[in-house]
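Excluded from the complex is one protein chain; the other protein chains are retained at their positions.
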Amino acid sequence: MSFLNSVVLLFAAAGAYGTALMFGTIGEILTEKSGNLNLGVEGIMYMGGIFGLIAPNMYEMAVGDSASPFVAIILAILASFAVGAIAGALFSFITVTLRANQNVTGLAMTTFGTGVAKFAGELRRMQVGGYVTLSNKMKFAFDKHFMPDFLKKIPVIGKILFDQSEFFYLAIIAAVLLHLFLTKTKTGLYLRSVGESPVTADAAGINITKYKYLATMIGGGISAIGGMVYTMTTAGCVWIEASLAGTGWLAVALVIFCTWRPINGTWSSVLFGALMIMYLRIIIKGFPIELYKILPYVVTIVVLVITSMKNIKDKQPPASLGLNYFREDR
Amino acid sequence: MQTNCAIELKNIRKTFGSVVANDEINLQINKGEILCLLGENGSGKTTLMNMLSGIYQPDSGEIYKEGSLVSIRSPRDAYALGIGMIHQHYHLVDVFTAAQNIILGMDDQKLDLSAVNDKVKEICDRYGFHVDPKKKVYDMSVSQKQTIEIVKVLYRGAEILILDEPTAVLTPQETDKLFAVLRNMKKDNKAIVLITHKLAEVLAVSDKVAILRKGKYIGIVETKDATAQSLTDMMVGRAVKLNINRPVYDNPHDKLVVNGLTVVDNEGVSRLDNVSFTAKAGEILGVAGIAGSGQRELLESITGLYPIKSGSIKFVNEDGSTNELVGKTPMQIRQAGVGMGFVPEDRLGMGLVGSMGMTSNMMLRSWRNGRSIFFNKKSPEALANKVWKNLEVVTPSTDFPVRRMSGGNIQKVLVGREIASRPPVLLTAYAVRGLDINTSYAIYNLLTDQKMSGSAVMYVGEELDVLLELCDRILVLCGGKVSGIVDARKTTKEEIGLLMTTVGGHEGGEQ
Amino acid sequence: MSEAGKTPLIRLVKRVKGDMISPRKIWAIRIGSILFAFILGMIPILMAGSNPFQSYGIIISGALSKPGYIRQTVKRAVPLLGAALAIAPCFKMRFWNIGAEGQITMGAIFASAIAIWFQDSIPALPLLTLMMLAGIAGGALWAFIPGFFKAKYNTNETLFTLMMNYIAIGIVRWLQGGPWEGRPGTQIIPMFKDNARLPNVFGIYCGWIIVLILVVVVHIYMNFTKHGYEVAVIGDSINTARYAGMNVGWVMMRTMLFSGAICGCVGWMLVSGANGTLNADVAGGVGFTAITVAWLSQLNSFAMIIIAGILAIIGKGSTTLQTKLNVPASVADIVSGILLFCMLGCEFFINYRMVFRGKKEGKV
Partner (left out) sequence: MKKLTVVLLIALLALSAVFAQGGSETASKSKATKIGFVVINDESDQGYTWNFVNGMEAAVKQLRAEGYSIDLLYKKNTTESAICKDNNIELAEEGCEIIFNNSYGFEPYMLEAAKEYPNTKFVGMTNCGSQVDGNPNTYNAFAAIYEARYVAGIAAGMKLQQEINEGKIKASEAVMGYVGAFSFAEVISGMSGFYLGAKSVCPSVTMKVYFVGTWGDATLEEAAANALIDAGCKLISQHSDTTSPALAAQKAGIFHVGYNTDMTKVAPNASLLSSRIDWTRYFYTFIKNHIDGKENKSDWTGTYAEGDVKVTDLNTAIAAPGTQEAMDKAIKAFHDGTLKVFDLSTFTIEGKKGTNETMYDSFAAVQGNATYDGFFHESELQSAPYFVGKIDGIEWLNAAY
């Protein structure tokens, strides 16, 4: 196997895990653009992971064999999005309305979210009396690589770009849409202004509270879809909580790594996915394989340090990230 | 003229905690007119205008727009009413372009930046600005940023423009340009409010002047009937005989020699320009000037807190030798044996720790004493008790957070601490701001005691009456330059008032 | 502008001097929020088909009713309390160190290194001392790095410390499967010998004594030392600190060193006491939970004992709940999460006052 070939195959394989990361990252970018640093992504992705499984599972159990995979996918997306949005609303309520510290609230959200997810998983398992999963028909639908074969066979890019599940493309579409939203629409511009300088946005008559709530809710929803994608594709429609652990934190790291840009978020998610499994593909003699897995975090720190050292204005976190705003406080 | 009224404020009152910022203010703003809102710092000008722009809500009182009662709950409401305010601290998003900033918060419009550019160009042409819509704010100069702010307000069709000290950061040329623009707007029948305290500007550009003093409305005059003198009188109030005891120290000698001091802030704006003077032991050197003329920077430079671009500050020791302070940190200055007390303007943000009690605040000067890793609480405790008793500080205990004390008591704590060590140099900024008469006198006496014990005291003040009666000499700053050093016993309030507000003509240097 | 002339329905005013709520009310609000949290926490218990009162009873009895249970509860509380103590000075300084997890882990690694290299050659007392010092050094080092970059380049410390956690844990994974692995392929570092293990006192490893000492030490450090004073001043206002001649950057780094040192000490106790060996789970999330403990205790060392105690009781008790009523033990996380949310949210009602339309705003 040539080196190039192994790299191509590595990135093609990284697409699967990268998809879950992509949703997590894109959602958190949207949240952070509003100035809310929601460190609860881990908890939110957990909840998305289980509720994205429970919804189609209940649907299938209710309808039986006639259940439509399409409806199941929509239900999974809706359920995970909804639970993420609720978590986002809760986060916003506590930090925006009640003005509690964002870091602490985010961490509490992680505790709470992972708790709810594990709890829901166990409860559902007890209800169905066995493990919670879907029929095979459904499983295939969730992890369908629907691109035609001739595309997959294009050298180098074919396997990376076209041999992926439908959620991969959905995530890329979401990233592009978010990019367009942030750069080309008025609402996106306003949202960024809320995250950069709430004083300015407020003075310009922008409803800070509304923007923060909506961005955090939609962002939470998108992140939660990432959890669902993980459960429904990589884990094969089975709830394996332990394997989801750390994905949300990786998404937080990715947001920094891609300097708050959704388009960068797509390829860097795949890159991070690749770093996580690189030890299986590209073996550097003498380099301990466990250390491969910390590369994403090391790289992230390097990016963080470099951008702060050079003080590159365009690559800084949103200026008010993590700070709460109270109009009369100024 | 009644039909010309754009906005009317009736009985507006606003308090912050126990501080009354605006007390039953009535004001009328007309179309096609430039109204100057004149008053010293802290007179409530900005607070009043912030209620028009929706930042604050009045505690009581009414606002009428063209005769009908309105409520301005947010900046959005203000825009809807055609009110636009250009704040002293710009409300711009650094990472956005000019155009992006301009359209921020606009309703019912697609994000069509080329249309925005066209409209911006049209506005610029009409009033005589120049703006590059694609430039990012972080690449802009201060005056460019201000232009964006003004265009932003015009863009959303403001009929009433409020500018909060717009010239503070501008060069004279830029100021002239701005005034030309304002006159164009006036012709366009817009109502313009200019918050300022620079008399020359007031006289040059305004039609009417409304004067506030200490939160109260003093009156309104037609500019054509006003002179710098009459406005100064209204702004600072008539001379009051205060009867401050002013003994003479028998042996004043040089203590602090400042030469050619120049500092620049982090925006690149010059804050002190070639400032030279000497402070003498046994003398109170008053520093007069409109707020923001460089007082803060001057004191902070001397104490080692502000980065100095050029110049020298020499401390004269008892034996006549000198110590150069430029280039030293506050700690190095102290370690060099230079005793300096400093009562900064921002009491809680700089001089005291709001969340701590008196004792801990006394420690801010002595915390490093001794070799133990523990701080010594005994002497600060004793000092706190002394200050508590001697200065009659009202507080439940010496551990009661100073933030929760009243302003006067906070200041007593601060001054009490700074004079406790009898420093050879004592710097004070607005030492009696917000204090009642009795407390003020107590502070004056303390400063005079310091002087008589041989300290060189610098007193940055805003009330000219006090400066005239308390100080021996008065240094007047104007726009970061020394516009004069006068003998307090011989000068008049009017002379100082003019020096404070003089632009152009005879600025800078010793007189 | 249809409501022209009216003021908004509810308006918020930050409480300032003269307008502070009474201490009695403050505590009523805080306790009320805790009770409210426990009421909300009944929802998942009911969903699991159990009686919430009985469940809470089991949680508490499962945590406290037998000496053995109390020991386990204490064992859970010890690292939580230790880490909260470590975080407190940073938070006091408004330095958002969320890297306790990594600092504990790094301390654990350093302490383990000493144990693994020297347990055959050095007797217990000097060995344990060396391990402690190594642990302290490890934690301090790990905390110093983000502290340095914050002081020097103003690098965002929240994100930096967060990343450092995962790097530390990754290093343990490597050691576990690599240089320090016992039987190849097991990913297990062999249990330390007895001379590298902390002795038990009342059936629990003596970490609880150390952590109680730390409570006092941190309390003294924060309230009676020059360092603590500097930290408090910087947390209140950096300008004031500069005015007083403090070297803000250095104090930041030094405080991180101190914080990391305590975390490292906790890491040492975990490997030498609770676990007896090193594994990637050594911190097990306490670094994160401790942040909420520290924050909710308002950085008061003694209050941390109570908060850490409550969380440990919920955590321990719910494992009993699972065994007895088959309520998933993850209910502990949910109840803890709700509790944290409620306690975080309730501070709002202490710091702000709502002014309703129509009510005349006057002196309160």
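Labels for the chains are A, B and C, by order of writing; each one numbers its residues from 1.
Heads up, the rule we're going with is that contacts are C-beta pairs under 8 Å (C-beta built on N, C-alpha and C of every residue); 3 or more make two chains touch, one makes a residue touch a chain.
Because the structure is a prediction, the values reported are computed rather than measured.
Colleague: What are the shown chains in contact with the chain that isn't displayed?
Modeller: By the stated touch criterion, the chain not on view contacts A, C.
Colleague: Looking at the full complex, which residue from C:155, C:239 or C:320 touches the chain that isn't shown here?
Modeller: C:320
Colleague: Based on the whole complex, identify which of A:216, A:234 or A:300 touches the chain you can't see.
Modeller: Of all options in A:216, A:234 or A:300, contact with the hidden chain holds for A:234.
Colleague: Among A:16, A:252 or A:305, which one is in touch with the chain left out?
Modeller: Selected residue, touching the omitted chain: A:16.
Colleague: Name, in rising order, the residues on chain A that touch the hidden chain in the full complex.
Modeller: On the chain A side, contact with the omitted chain comes from 1, 6, 9, 13, 16-17, 118, 121-122, 125, 130-133, 136, 139, 143, 145, 230, 234-236, 238-243, 276-277, 279-281, 283, 288-290.
Colleague: Tell me, which residues in chain C touch the chain that this view leaves out?
Modeller: 23-24, 26-28, 30-31, 35, 38, 51, 53-54, 56-61, 64-66, 68-69, 72, 75, 173, 177-178, 182-188, 190-191, 270, 274-277, 279, 281-282, 284, 306, 310, 319-320, 322-325, 329-330
The definition used in the following text is that only the chains that are shown with their structure count from here on.
Colleague: How many angstrom lie between the CA centroids of chain A and chain C, rounded to a whole number?
Modeller: 27
Colleague: Centroid from C-alpha atoms only, then distance chain A to chain B, rounded to Å. What do you get?
Modeller: Result: the chain centres lie 48 Å from each other.
Colleague: Can you check how far apart chain B and chain C are, centre to centre, with Cα atoms defining each centre and the answer in Å?
Modeller: 43
Colleague: Would you please write down the residue numbers of chain A that are in contact with two or more other chains?
Modeller: 328
Colleague: Give me the residue numbers in chain C that touch at least two other chains, ranges are fine.
Modeller: As it turns out, chain C has no residue touching two or more other chains.
Colleague: Which of the residues in chain C come into contact with chain B in the complex?
Modeller: For chain C paired with chain B, touching residues are 1, 3-8, 11, 16-20, 224-227, 229-230, 232-233, 236-237, 239-240, 242-247, 361.
Colleague: In their shared complex, at which residues does chain A touch chain B?
Modeller: Its residues touching chain B are 184-186, 188-190, 192-193, 196-197, 199-207, 313-314, 316, 319, 327-328, 330.
Colleague: Help me check something: in the complex, which residues belonging to chain A touch chain C?
Modeller: Those residues of chain A that touch chain C are 37, 39, 43, 90, 93-94, 97-101, 103-105, 107-119, 122-123, 126, 246, 249, 252-253, 256, 288, 290-291, 293-294, 297-298, 300-301, 304-305, 308-309, 311, 317, 321-322, 326, 328-329.
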